[in-house]
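A single protein chain has been removed from this complex, and every other one stays in its place.
Residue numbering begins at 1 within each chain, and the chains themselves are lettered A, B and C in the order written.
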Amino acid sequence: MAREQTAKRREGNEIEFGRIVAFSDGVFAIAITLLVLSLHVPEHLHGESLGEALWDQRQDLLAYAVSFAVIGRFWVIHHRLFGDVVGFDGRLLALNILYLAWIVLIPFSSEVLGDHGGDTDAVVLYAVNLAVVAVLGWLMAYDAHRSGLAKIEVHEEREFRLRAFFVAIVFLASIPLAFVAAGLAPLLWLMLFLDPVSRRLGRT
Amino acid sequence: MAREQTAKRREGNEIEFGRIVAFSDGVFAIAITLLVLSLHVPEHLHGESLGEALWDQRQDLLAYAVSFAVIGRFWVIHHRLFGDVVGFDGRLLALNILYLAWIVLIPFSSEVLGDHGGDTDAVVLYAVNLAVVAVLGWLMAYDAHRSGLAKIEVHEEREFRLRAFFVAIVFLASIPLAFVAAGLAPLLWLMLFLDPVSRRLGRT
Amino acid sequence: MAREQTAKRREGNEIEFGRIVAFSDGVFAIAITLLVLSLHVPEHLHGESLGEALWDQRQDLLAYAVSFAVIGRFWVIHHRLFGDVVGFDGRLLALNILYLAWIVLIPFSSEVLGDHGGDTDAVVLYAVNLAVVAVLGWLMAYDAHRSGLAKIEVHEEREFRLRAFFVAIVFLASIPLAFVAAGLAPLLWLMLFLDPVSRRLGRT
Partner (left out) sequence: MAREQTAKRREGNEIEFGRIVAFSDGVFAIAITLLVLSLHVPEHLHGESLGEALWDQRQDLLAYAVSFAVIGRFWVIHHRLFGDVVGFDGRLLALNILYLAWIVLIPFSSEVLGDHGGDTDAVVLYAVNLAVVAVLGWLMAYDAHRSGLAKIEVHEEREFRLRAFFVAIVFLASIPLAFVAAGLAPLLWLMLFLDPVSRRLGRT
């Protein structure tokens, strides 16, 4: 309540509000584009053909594709959340920056995964990074909902929560699996495409 | 029909819609700017002058110029398509992200081409990348047109399709040529400047 | 006065004004995202595990976290300042570009700090960089306030000044400490979280 009253309203401050989403969009756009830097241009070919050298990078290309989809998906969620935001204050800004700090880490975790795909530690790093993003995203939605800064309806907030927890659980569950069979853990991530939340709530 | 009704209208959601183009513009702008990273600053000059070392990179500079023109051209097309978009839904967002994923690959394919210009595999990689972008761009326009999310006129949709297919065909046709004479394949791409579609339809 | 009359008013020039903040936001967003490039993906593991190699980078991760928070914080301040700006001229643009030049240096200073954390020179470089940003930020606010280009109230300008000087003093005070015990200097920076200005003025 108190917070809802001290916060700046979105209407009447559209330009200031616009900067928050513009800054976030910029960070998302740069993070997703930096993924391409994890693909290494083969410089010296040691007896192999260029095609073989590129084929050796299929794991990097896979990590690129997965991470592009993941960051793109989180951007869509961020986009939907801020579509419902009606006011902002220092705390929402701080949470948003904390959230973005973990988004920006993804190109790093992704490159580690691409270069050391069969390594338990690489899978753990990636899984932890993505689980934290999912939880922070929910926390931001929850906090904005609670404080009245986002006009999210109750069932929508529940959907956000279920979805975030589903993503977090899939990634966290892959960690113990990574210790047994690191190569199989990413297969578990395919479960993310099942999206049981939408099915349960009957939407997309 | 169904999709047209469940989609969010652009009017009344200008800010949300604006974020989609802002995000896409950001990705295009970063991808086109990252092209400069494919130019290598000569660090150690082994008996040659700096000018000679830079001259050795003429192929990289050529790849830079071609790719800058290509990404710039695709941005103009994207710009025109989204000028006609009147609504958006999850599917358009997903197609757009898939499209951007192939745009972001261009700096990588371009650097491979610049460093290994005479190599068949480099030409194939570049040609496939660009052909996929052209086809995905058409697919997005076609899907938006069909579902009523873009108010593209019939002859305009036809122009999009012809143009996309022309670009795709030129790049695909250069693949067999690359196996015979890799150095000549890029010359085929000059055909893109002929732009028979405009001539046939009588516009620019 | 004279300057207030020759400056372009923000109202009636919203698009031009919007470009100034959009450009600044872009630079902030890129600078904050480039921080991730300071994290090195371990390429060859010399007998150590990937986890150990990543753990060796804990100082880089710490520098990443600190610099992300710092740039994010300066962005919030910039955001608040330009929310009060009502006009702009060449001098405000020039000051803003000078300010951004020092913001863009942060990823460099931060990477030096992460790689050479215990080194006096690294601490000095980082402290000088941040102190200059704080002072330039205040200078811009002061100049905009004086010339009537920003409708900042007197107590608000005082808050800007106190806060900027507090940040500058904390960083400058860490320089002599760095010569005695370089490892301890960053601990002094934790004082920034105390934020005595807010407390004194009774706000957040």
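As a convention for this text, a contact is a pair of C-beta atoms (placed from the backbone, for glycine too) under 8 Å apart; a residue touches a chain by one contact, two chains touch by 3 or more.
Bear in mind that the values here come from a model prediction, so they are computed numbers and not experimental data.
Participant: Which is it among B:41, B:154 or B:180 that touches the chain not included here?
Facilitator: B:41
Participant: Specify the residue from the set B:58, B:79 or B:146 that touches the hidden chain.
Facilitator: With B:58, B:79 or B:146 as choices, the missing chain is touched by B:79.
Participant: Using the touch definition up top, pick the residue from C:42, C:87 or C:107 that touches the left-out chain.
Facilitator: C:107
Participant: In terms of residues, what is the contact footprint of the unshown chain on subunit C?
Facilitator: Residues touching the hidden chain, for subunit C, are 13, 15-16, 19-20, 22-23, 26-27, 29-31, 34, 37-38, 90, 93-94, 97, 100-101, 104-105, 107-108, 111-112, 115-116, 119-122, 124-125.
Participant: If you put the missing chain back, which residues of subunit B would it touch?
Facilitator: Against the missing chain, subunit B presents residues 14, 18, 21-22, 25-26, 28-30, 32-33, 35-37, 39, 41-43, 49-51, 54, 65, 68-69, 72, 75-76, 79, 82-83, 204.
We adopt the following convention: only the chains that are shown with their structure count from here on.
Participant: Which chain has its C-alpha centre closest to the mean of all protein C-alpha atoms shown?
Facilitator: Closest chain centre to the overall C-alpha centroid: A.
Participant: By CA centroid distance, what chain is farthest from subunit C?
Facilitator: B
Participant: Need the CA-centroid distance for the pair subunit A / subunit B, whole Å please.
Facilitator: 26
Participant: Give, as an integer number of Å, the spacing between the C-alpha centres of subunit C and subunit B.
Facilitator: So the centre of subunit B lies 36 Å away from the centre of subunit C.
Participant: Give the residues of subunit A that touch two or more other chains, as numbers and ranges in rising order.
Facilitator: Expected reply: 22, 26, 29-30, 34, 37.
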